[in-house]
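A selection of the complex's chains, in situ.
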Amino acid sequence: MKFGILINEGPFTHQASDSAYQFVVAALAKGHEVPRVFFYYDGVYNANKLSAPQADDRNVVKRWSDLAAEKGVDLVVCIAAGLRRGIVEDNLMEGFRISGLGQLTEAAMGSERLVMFGD
Amino acid sequence: MLHTVNKSPFERNSLDSCLRLAKKGSAILLMEDGVYAAVTGTTATDKMASAAKGNSVYVLGPDMSARGLAEDQLIDGIKVVDYEGFVDLVADNDGVTPWL
Amino acid sequence: MTEVVFEIEGVKKVITFLNRKAPYGTIYALEVLESVLITAAFEQHANIVFVDDGVYQIKKGQDTAALEMKNFLPTYGIIEMEKEDADEDEDMDMNWRIIVEKESMEARGLTADDFKIDVEVLSSAELAEVLETSDAVIGG
């Protein structure tokens, strides 16, 4: 089955991005497809390549990037939400791309389920 | 329909709104800080126990463990799932309503 | 980087926007509007639902000048127009509903007259049915 994922909060401050990641890993392990994860609101901060967490903590940004590389998940950062918050091409982590909100609507239309994580 | 509740029942109104607006018989997953609603002995226990009679209520095990909650404290009728169980719930229900 | 292309030709879904947060204290009320508007570009059905403090989003008389913050209210007028356009255009298969939950409204001492736009006022039980029959629910 195809799942679309929507993430509304940034890394560390809220658990949303962690929960979404664990969900996506489990879904892929069970043979489902996760074609796209859409990052909206503060969720755009998950794509900040300058994020450097402490050595004994998980690296939320890198983990998404690695997953995209290994599993071909399309990580889309909302352009309007990103501009406002200063997540742009200059600081965009590898594996993410910036695009419009239409990409969220398409994910909702083209997936059998939309699963949302936020505050 | 699967309803997800990720907030503490003591801090916010999310659980109340979910219980008011989830159709009888639908599935409810308590996750993140929402797992505090799944245990006995709190001021939220009564409403959750009552909801567990009319709905299928699940709680995310990894979120319980992180918060030091044990399975023997669970309200009767609430079932523990892991992330794979969460995925099954999403697949088996025909949609997800997030009470963020 | 992967760029996925979805097959969405001819797809028609019911997308519900479940607005539960007050305006200005947080931005959720504003940013969700952009996602509601884009739904029209794809001619999808939509339920724009106001529950809990979300009902405050469409309260009349919002004046943000002293806060120097953007006023969220005009955008709801655009959404109402999109709905009216869809209702009047016979060639357009797009059904939009703008819904307020009666219980949330009354708990806050509000009536339908307090709102900037025309809404359907539904009971909790009626709204539960709307949620149940949605293909995707975007909360916030």
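Going by the order they are written in, the chains are A, B and C; count residues from 1 in each one.
Heads up, the rule we're going with is that a contact is a pair of C-beta atoms (placed from the backbone, for glycine too) under 8 Å apart; a residue touches a chain by one contact, two chains touch by 3 or more.
None of the values given here were measured: they were computed from a predicted structure.
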Per-kind copy numbers - full assembly in this file: A x2, B x2, C x2
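We adopt the following convention: only the chains that are shown with their structure count from here on.
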Contact graph of the chains (line, ring, star, complete, other): complete
By number of C-beta contact pairs, the top two chains: A-C
Whole-Å gap between the CA centroids of chain B and chain C: 26
Euclidean distance of C-alpha centroids - chain A vs chain B, Å: 24
In chain C, residues with contacts to at least two other chains: 135-137, 139-140
Two or more partner chains touched - positions in chain A: 8, 113-114, 116, 118
Chain C residues touching chain A - in the complex, by the definition given at the top: 1-4, 6-8, 11, 13, 15, 27-28, 31, 34-35, 38-39, 41-42, 44, 135-140
Chain C residues touching chain B - in the complex, by the definition given at the top: 16, 18, 20, 51-52, 101, 103, 124, 127-129, 131-132, 134-137, 139-140
Chain C partner contacts - residues on chain B that touch it in the complex: 1, 13-14, 17, 20-23, 26, 95-100
